[in-house]
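If you scroll down you'll find the structure; I have some questions about it.
All protein chains but one are shown in place.
Presenting chain A:
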Amino acid sequence: MSSIIITINGKDHSLDVDPQMPLLWAIRDVVGLKGTKYGCGVAQCGACTVHLNGEAVRSCVTKVSRAAGQKVVTIEGLSKNNDHPVQRAWQEIDVPQCGYCHSGQIMSAAVLLRDNPNPTDADIDAGMAGNICRCGSYLRVRKAIHLAAGMERKVSSRNE
């Protein structure tokens, strides 16, 4: 088995794994980053969301071969000091209940805000509909995304 190189959170990892292995397995069990969660294994819940070249893919159905030579960012790599606006807003609103779904929620929210820095409730619903929360934290998720959008707006107006 030849090794597969994937850049995860800015660092190259050479993985001796089956190319058919789900990326989630490689991230958790081979690389040892446990922040990304396993919920359903069939792309239905969003708990396993990571960024592959900037898109919020579901790592449970993404094969390692698709990520070969590509850039992956997990919740551990979203920011240096857990200070991405989405992470700060999540802390401020105290969004998580059990917390299991939230690394996926945050990774999806980060893509949403990158693509739409000023989302409406409808935009948030459209962008976050694939992330399921069994604790029902949806209203806090929405509130935190608005807060994060406001934080980013403040930063960009200060920089202008």
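Brief remarks on what is shown
Just so it is clear, a contact is a pair of C-beta atoms (placed from the backbone, for glycine too) under 8 Å apart; a residue touches a chain by one contact, two chains touch by 3 or more; residues count from 1.
FYI, contacts and distances are computed from a predicted model.
The complex includes a chain that is not drawn, and of the options "Peptide/nickel transport system permease protein", "Glycerol-3-phosphate dehydrogenase subunit B", "Acetyl-coenzyme A carboxylase carboxyl transferase subunit beta" or "Cytochrome c" the UniProt name matching it is "Cytochrome c".
Residue A:Val57 is the one among A:Ile4, A:Ala26 or A:Val57 that touches the chain not shown. For the chain missing from the display, the contacting residue among A:Ala126, A:Leu139 or A:Val155 is A:Ala126, taking the whole complex into account. Set against the missing chain, the residues A:Asn9, A:Thr36, A:Thr49 or A:Thr74 yield one that touches it, A:Thr49.
Listed here are the chain A residues that touch the chain not shown: 42-44, 49, 55-58, 61-63, 66, 107-109, 111-112, 115-116, 123, 126-131.
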